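Incomplete set of chains, arranged as in the complex.
In this document, chain identifiers A and B correspond to the written order of the chains, with residue numbering beginning at 1 in each.
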Amino acid sequence: MNEGISTSPEEVNRLYEKLKREAESAGYHLNGDVGFAKSLIKGLLVNEQRYGYWSCPCRLASGDKEDDLDIICPCDYRDPDLNEHGACYCSLYVTRAVLNGERKVESIPERRLPPDERKKAKASKVADDVPSLSLPVWRCKVCGYLCAMNGPPEVCPICKAKKERFERFM
Amino acid sequence: MNEGISTSPEEVNRLYEKLKREAESAGYHLNGDVGFAKSLIKGLLVNEQRYGYWSCPCRLASGDKEDDLDIICPCDYRDPDLNEHGACYCSLYVTRAVLNGERKVESIPERRLPPDERKKAKASKVADDVPSLSLPVWRCKVCGYLCAMNGPPEVCPICKAKKERFERFM
């Protein structure tokens, strides 16, 4: 194998079990095609050896961690993609509807900006350090959980109430 | 059985185990009378077949999901009722003090508004979509967890610190 990188099936299985457990406990779901999910998780382990972090197995990393932060798995785009497309860019994470076969996953457009635009966006952000509520805050009407995203999560990670039980709070 | 609705003891047991696990991991507790808790959980499964959602087994649902959202279990009134009365309206969820027999549950008044007042409250809310901090925000002094409710939760769902470790934040 090139670069001297190798992963064992045991490592892959261990990480699969860990990620699945953590996902379920917070209301997320790994892809139901276990073989497919494990191939992606193997990619994470390969990237860990190559770069030192879990760079997304479906995207080209720069190798500069600062630059790749947004694509370390779970990436900054996972939750918006789950909301809009039912799966993350790689389809490692899927919604319950997709897991249950009630919804099909179509191809998912890349939400990450190209390098030039990314740099510009970053530069403009540094200028005004505190983003002054750049995103809406959502409140779970059942338990009061608060989070800031473009939309509420699929289920409340605390009390497991569904998306429809959230309200705009700020 | 009328309406052709039936549930198996296995289904009830499975859902009981799931709800208990999720409750405990977030600092909530199911009623310690397991038979009583299971009878309520059976009611949830019956309502799922009847209406398509877990309508509260102790309240009359309209069958219009939009209208019943606030009484889908766990209902919007669970946490305030736990705070004030030590149990939710059905007593499916109880506080630790009730679970341990240190506190008795008295009859719990219905917190849900009658249909007419509910409609009015909803209408007035749509007018000013963002509720502009209609509820106080509580902060766990141990781990920084934030939630918005009339009062802090019984225990912090993240670090399990007790209610007394919360402070008003906003």
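The rule we apply is simple: contacts are C-beta pairs under 8 Å (C-beta built on N, C-alpha and C of every residue); 3 or more make two chains touch, one makes a residue touch a chain.
Since this is a predicted model, take the numbers as computed values, not measurements.
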Complete complex - number of sequence copies, 2 represented: 3
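As a working rule, only the chains that are shown with their structure count from here on.
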Centre-to-centre distance between chain B and chain A (centres being mean Cα positions), rounded to whole Å: 29
Touching residues on chain A, where the partner in the complex is chain B: 25, 139, 141-146, 158-162, 164-165, 167-170
Of chain B, residues touching chain A in the complex: 22, 25-26, 28, 69-70, 72, 74-76, 78-79, 129-133, 135, 137-138, 146-149, 153, 157
